[in-house]
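Removed from the display is one protein chain of the complex; every other protein chain stays in position.
Right after this comes subunit A.
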Amino acid sequence: MAGTKQETRNSITLKGSAQLVSEFFYFGINSILYQRGVYPPDSFTYKQQYGLTLFVTTDEKVKEYLDNVLAQIKDWLEAGQVQRLVLVVTNVDTKEVLERWSFNIQHEAGFDPQSLKEGKEGNKDLKIIQKEMRDVIRQITACVTFLPLLDCVCAFDLLVYTHTDVNVPEKWGESAPCFISNSQEVRLKSFSTSVHKVDACVSYKIDD
């Protein structure tokens, strides 16, 4: 991972950007799972990233799931086919959707997949990109203060919004959008790798 970082300094290719974005998703999703208490805190270990101490899961099954999904997302990012990644937290018993963390992915103006394939490169300092990513992750951590308590056994799922012409691998299937009825939405900060722009927002069920 460190090797890729070195390469991507000041010239960010589509591949490099996809790598950065999927790496961000890895830490972002792990942070959400830890901060929201979807899994017990003792199933996490800490790792230094973006100048923060972040918690990543040690649960083999969760790890395997994340590796599979994120590898596929990276492929799709490289093909320019992902529009959005959504993390859905559901109540296991009632199947009710409680939280929806949405990450909108857009190509920056002038960096459409076509021109990127022809060799166009972004030129943003990696440090600035990582700072922006750090700010988003910090906000995810801070969200704990206003999000309602998940006082039940929860499960999470990742939904990927793609273009219709995407090649769907065997292990993937269509899914419902999993909206929350009666929800409140909070927009978080966004970051840009100069190729991809990612906007984050969280919507949650309002307690009545």
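Criterion: a residue touches a chain if its C-beta (ideal position, glycine included) is under 8 Å from a C-beta of that chain, and two chains touch if they have at least 3 such contacts; residues count from 1.
In the analysis below, contacts and distances are computed from a predicted model.
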Given "28S ribosomal mitochondrial", "Rab GDP dissociation inhibitor", "UBC core domain-containing protein" or "Ubiquitin-protein transferase activating protein", the protein name in the UniProt record of the chain not shown would be "Ubiquitin-protein transferase activating protein"
Of A:54, A:116 or A:154, the residue in touch with the unshown chain: A:154
Among the options A:47, A:127 or A:163, which residue touches the chain absent from this view? A:163
Can you name the residues of subunit A that touch the chain not displayed here? 36-41, 59, 61-62, 65-66, 68-69, 72, 83-84, 86, 92, 144, 148-151, 153-164, 166, 168, 171-177, 179
